[in-house]
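A single protein chain has been omitted from the complex, and every remaining protein chain is retained in its original position.
Chain naming follows the written order as A, B and C, and within any one chain the residues start at number 1.
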Amino acid sequence: MVDFLIGLFLATLITALFTSRLYRLLFWYSLNSLTLGLLALVIGARLDDRAMLMTGGVTIALKALAIPYVLKVLSRRFGLSRQTPPGIKTQYAIMLVPAILVFTFYLAEPISHMVQGNANYVAISISSLFLSLLLMIEHRNVAPKIVGFLSMENALFLLGTTATRGMPMLVELGIFFDLLMAIVVINLLLYREEAEL
Amino acid sequence: MAFLFDPLSVLFVFLILLGAVPNLFYSRGYLPHIERRWHYRIHYFAFILSMLGVVVAANGVTFLLFWELMSLTSWQLILTEPEEEGTIPATRFYFFMTHFGFVFLLLFFLIATDGDLEIGFAQMHGIVAHFAYPSLLFFFLLLGFLSKAGAVPLHVWLPYAHPAAPSPVSALMSGVMLKIAIYGMFRFFLDVLYPWPLEWGILVLVVGALSSLVGVLYALSEHDIKALLANHSIENIGIILIGFGMGMIFDTLGLGILSSFAFIAALFHTFNHMSFKSLLFMGAGSVLHETHTKNIEAYGGLIKAMPITAWTFLLAAVSISALPPTNGFLSEWMIFQSLLSSNTITDMSLKLAIPFAIFALALTGGLAIACFVKAYGITFLGLQRSANARHAHEVNPAMRLGMLAMAGVVLSLMLFAPSYIRLFDIALVSLGRVGAYDAIFPEGIWHMHSVAINGGVVSPLILLASLLAVTGLLLYAYRALGVKERLHRTWACGYRTGPRTQYSATGFAGPIRRFFSWLYRPQEHLHRESIPGHESKFTDSSYEVHVRPLFERSLYDSVAAAANWVSYWVYRLAHFEQTRYAAMIFNLTLMVLFSYRIFAHEFSWATFALESVVMVISIKVLIIGEKE
Amino acid sequence: MMLFFLLLPPLLMFVASFSRSPWARKLLPVSSFAVLIPVALLFRLPKPYELWGRYLVADDLNTYILLLSSIVGIGVTLALLTLDRHVKISTKALYRFYRFFGLFWVGLSLSILANHMGIYWIGLEMATLSTVYMIKTNRSAAAHKEAWNYMIVGAIAISLILFGIILIYAASKPILGEQAMLFDALLIKAREIPSPFLFEMGFAIAALGMFVKMGFFPMNLWLAHIERASFYPVAALFSGILESGVMAGFFRFSRIAERVNYDHLFFFVFAYTLLTIFIVSFLIFRAKDFMRLFSLSGIEHMALIALFWVSGGSFAALLHFGAHAFLKPALFLSTGVLESTGRYHFAGALRGYAGLRGKLFWFLVGLFMLAIVSIPPSPMFFSELYGFAAMIDDAKSSHHLLAMLGAIALLLALLSVIFYRFVAIYQSMKYEGEAEPKKVYSSEVLALTIFAVGLVALLLPSSTAFLKGIG
Partner (left out) sequence: MIGYVSTIVLLLLLAPILLSFIKAVKMWLLYKRPVSLLQGFRDFGKLLRKETVVSEEASAMTRIAPFLVLSPLLVALFYLPPIAKGAYYVSFVDAFTLTGLLALSTFFLMLLGLDSASSFGGMGSSREAFISALVEPAMILTIFSVSMMAGDLGIGQAGVNLAEHFPREHTASFLFAAISFFILLIAENGRIPVDNPETHLELTMVHEAMILDITGVYLALIETAASVKFVIFASLFASLFLPFGMEEAWLPAAMIFVGKLFAVALAVALIEVNTAKLRLFKVPNLLGIAIVFAFLSLITYYVLGA
């Protein structure tokens, strides 16, 4: 089940990479967050970790529902462009994504026999970090960059839930708090016409 | 114990005082000429004090502190008159070079003291003896001191910085400050870094020989009187280094007394150079003060208006040209003698190297004479070449007093050479050398012997007395003859002699410049207004020659060009980050993780090659992108 | 309780910024000075002192950093009083600036005092996000663009740090459990970490995030551009406090990494800082305005601090850190005056000041300019001296002395490029160009004086003894 969700997580992220519409991107992000939340719930249930269950719930509520919605509202209000053509050609992206995956597995190889957990989780987290970065790289518009940043947050969470079996509650709350603050700041920043970056 | 008063320190304190006290008078006279007087006063006295501080410092901290203070105050002193053209770049260069040297001294101290800069020199010797790479320390010291002393190839700042300073400061810097570096060499080579391999001595010798030649050659091509003198400082530092290098070589070969002799020669020349170079700079400063130009071509005939300046300058010029019976001759004689003492050496490489050093020194001597004939003749003799020179007067009493006092120092070095040599001997003995005084003056002070077997002898006092006696007799005879004298204008083949028909400094140095044109690569600027239709007839013509020193062109300019080039490319690279920051971070992360994986975990060439390929592709795709 | 007093001034500032009455602005410097009292108290208390369980623990190191940051904060609030006289800013924007400044300060205090990697990160993120808006106070297109830039680069960097933290946590959780988030616990058990490679990977990623944040290779200019586009107090805050917070984290992380594998850490930091200094020195060679110049030189200093710290010269690093923390904000604040007429001009920037205030101003700025290139007796000089000594000592005990000396030679060559440029700029500021009349306000001079006093205080025997005790 866990592996299945992780696979789904990665799949949604990769799909997001190839999306060229803003709302579709938000949708994939929301799905991505949803899998993450489910993952937390599943692992939390297996470990009987209440904190993690809570985190899962908050993740689903906040990341899968609230943030995509807020972003959608913001994009409407500030008239952000809904066309988000990727800056990197698809041919390159097709090569890059597997390359990143292979690389992260190679990277995680030395730790595979050392920790009790699954080294592949670390590898997948790192690769989703890279993929989110790639998402930021390939778009010049602001909105996809924000989504990229948010999915980076997701990659962190993935690492937190899978590799460490849950971080301290305090940290997770802090991260959520900062996420909210980021949204506020983004809102403030958007108070001007969309910048071409 | 931050301070130390052993004979060597006291000797150099003496040197500084000898150089500074006449300078005080001169400076007093010069002061009305300066706008920012308090700025000048504060830094001037701090400068002198800092020099004293350096020579009496007993540990690394004190030494470096005063050394730096010396650099800073001299830097500010040069900046006393920042409006003058060329001062700002010159000071910048000076400031940079002096800290260039400072850094190496710092490194030396860091290593030689094991990080505890407060230990004394004697303890440093113990640490140095256990250091694995003594040559490294040697190079640190050499770079540190020689950049201050202005030896080739670290000399380029000197002809810029010294002329830019107010004249009393030029005198102090050139006369005294450079000697602080020599003090450092004595202190640290003899006290801390001892003993040496043969190569070190040879290196110092070669640097000295090169400096002396390069200095005098560029002095000859110089039209700025202070730059000319500054170039001569390079030459004289070279001569001192030849003596020092010979001392090191003899010491390595176990010839103790010869080594002491060479060191004494170096010390003696250090003192001599202090005296006559200070005097020369004071003279040049007086001339500059009156004519408001440093261009030697605008002088002429100043001996009539400024007799005291002219005659004291002559004394110094004769002395720096190493003509008997002056002190300059005596020290150079000693250095020659120590070079000649090498006939007892069996080492073949030395046998081949030393004749070259002799040749360099001898050529230097010949060229120095030519150069000072030029400097003196064009400045003080003949007709005034410009209105400025025509309106010149003798300088004020304080400045005159300063020059006369410094002339007194020169004379004292000539007359009391044995006493001075006694002092040098004491200083060297205190550093554990063999005493050489008794060997130099075995039969009283009348004859000065070379300590080598079959070495030469010179009798400065007898020589002086006989020269004075013969000249006096001739003069007396001339008076007795009662010849009538008549004034008449100079005959010039029917033309009227005027300021413009005289030989110029450019012309004077012409033959030598032409002979060394492969080195000088002079840039000639000939400007001529011809009468229309007559190619050979012209109304107006000017000819100028500029020589940019080889080292400056090849070494320094190329470094500057390289820095410019690198910075241009770095800047272009840095501009990627404005638009591709995420991609930069992406690649960076990739690279760091890859490197950790490969270098920190298990290394294999295959993975390394793979990483390189991946990185190159990823950088190409993500950062550089395609041309749009 | 202590924590409350520490956070009171910034919180007060935050609250006061909502009020529109004029006394609110007068309150600011008073409240910022007030922070000195708890910091001073903190110095007297026995260390380590638990401010909030084991989450926030004050030890010598972070008390020192907190002190530096507080002084910088005071200086910046002083200079803020006259911000609206040098630049065009609406009252509303100014108050909003204060609001985020307060938040920023709170975040920074948390991250500096944190003994817990998570809290450290939360504080840092808070500070970073609040600066985004402070940049935006300047209502220019460039500032807007740079605010976005900062938002994204800063967010990536901060995320990398968190990623690294989680990896480190994952590496050490098997032996420490939830305690794996505590710096002190980690430090003690560092050698027993079962998967050093995982730890190192985490450290590398976290360090990477910090280095990006501090503007190390290859992201050298982004910070400079941002500081150029924003108001000068922001730049002062950036270099003085924000980077202090990041640096404090680096100190702690590298101490742990040192125990895991010193060689790896050393070569990583060495290669990184040398590359950084290489790039930065040549960028400085081309810098054309004060902001970028100071920003780049700040990067150089941080690279040196990192280098000294991992070479075992903790005293040198801390001294350099202190000098950097005082000098940089001071200079950034002075750019407000230096560039107030005719931006981007080096020539004559130190001329044209009338009156005692003006004279004091140019004198102090001149001193700072020289101190920054470590001309003795600047604290920078001593820190570099001890830093290089530490590097040599470090090399002496190993078998790669010559390689180390080569690296030092390279470093010196690069530093000399910077040195040359700074001397040229200083001379140009003082002796070239036109003397245009410029206006200096007492608050600015006071701020500079505070920094100057701070610099001198760094050299007092008692403070050097204190710093030596930290290592």
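Just so it is clear, a residue touches a chain if its C-beta (ideal position, glycine included) is under 8 Å from a C-beta of that chain, and two chains touch if they have at least 3 such contacts.
This is a predicted model, so every value here is computed, not measured.
**Q** Could you run through the displayed chains and say which ones the absent chain touches?
**A** B
**Q** Which of B:V458, B:A563 or B:L593 touches the chain that is not shown?
**A** B:V458
**Q** Quick one: which of B:I202, B:A322, B:V547 or B:V621 touches the chain that's been left out?
**A** The single option touching the absent chain is B:A322.
**Q** Which residue among B:Y133, B:Y503 or B:F603 touches the omitted chain?
**A** Final answer for the missing-chain contact: B:Y503.
**Q** Identify the residue among B:T91, B:N236, B:S450 or B:S618 that touches the chain left out of the display.
**A** Checking each option in B:T91, B:N236, B:S450 or B:S618, the one touching the absent chain turns out to be B:S450.
**Q** Can you work out which residue in B:F140, B:Y376 or B:Y596 touches the chain that's missing from view?
**A** B:Y376
**Q** Contact with the hidden chain only, please: which chain B residues?
**A** Where chain B meets the chain not shown: residues 300-301, 303-304, 307, 318, 321-324, 329, 333, 336-337, 340, 343, 348, 351-352, 355, 358-359, 361-363, 365-367, 369-370, 372-374, 376-378, 380-383, 447, 450, 454-459, 462-463, 466-467, 470-471, 474-475, 478, 481, 483-492, 497, 499, 501-504, 507-512, 514-515.
Assume only the chains that are shown with their structure count from here on.
**Q** If you tally contacting C-beta pairs, which pair wins, A-C or A-B?
**A** A-C
**Q** Taking each chain's centre as the mean of its CA atoms, how far is chain B from chain C in angstrom?
**A** 43
**Q** Where the CA atoms of chain A average out and where those of chain C average out, how many Å apart are those spots?
**A** Each chain reduced to its C-alpha mean, chain A and chain C end up 31 Å apart.
**Q** Calculate how many whole Å lie between the centre of chain A and the centre of chain B, each centre taken as the average of the chain's C-alpha atoms.
**A** Going by mean C-alpha positions, chain A sits 68 Å from chain B.
**Q** If you look at chain C, which of its residues touch at least two other chains?
**A** 149, 152, 156, 197, 201
**Q** Which chain B residues sit where two or more other chains touch them?
**A** 582, 585, 589, 593, 601
**Q** Quick check on the complex: what are the chain B residues that touch chain A?
**A** Of all residues in chain B, those touching chain A are 579-580, 582-583, 585-586, 589-590, 593-594, 597, 601-602, 614, 618, 621-622.
**Q** Quick check: in the complex, which residue numbers of chain A touch chain B?
**A** The contact residues of chain A facing chain B are 88, 92, 96, 99, 103, 106-107, 110, 126, 129-130, 133-134, 136-137, 145, 148, 197.
**Q** Which of the residues in chain C end up touching chain B in this complex?
**A** Result: residues 149, 152-153, 156-157, 160, 197, 200-201, 204-205, 208, 212, 218-222, 225, 261, 264, 267-268, 278-279, 282-283, 285-286, 375-377, 385-386, 388-390, 392-393, 401-402, 405, 408, 412, 416-417, 419-420, 423-424, 427-428, 430-432 of chain C touch chain B.
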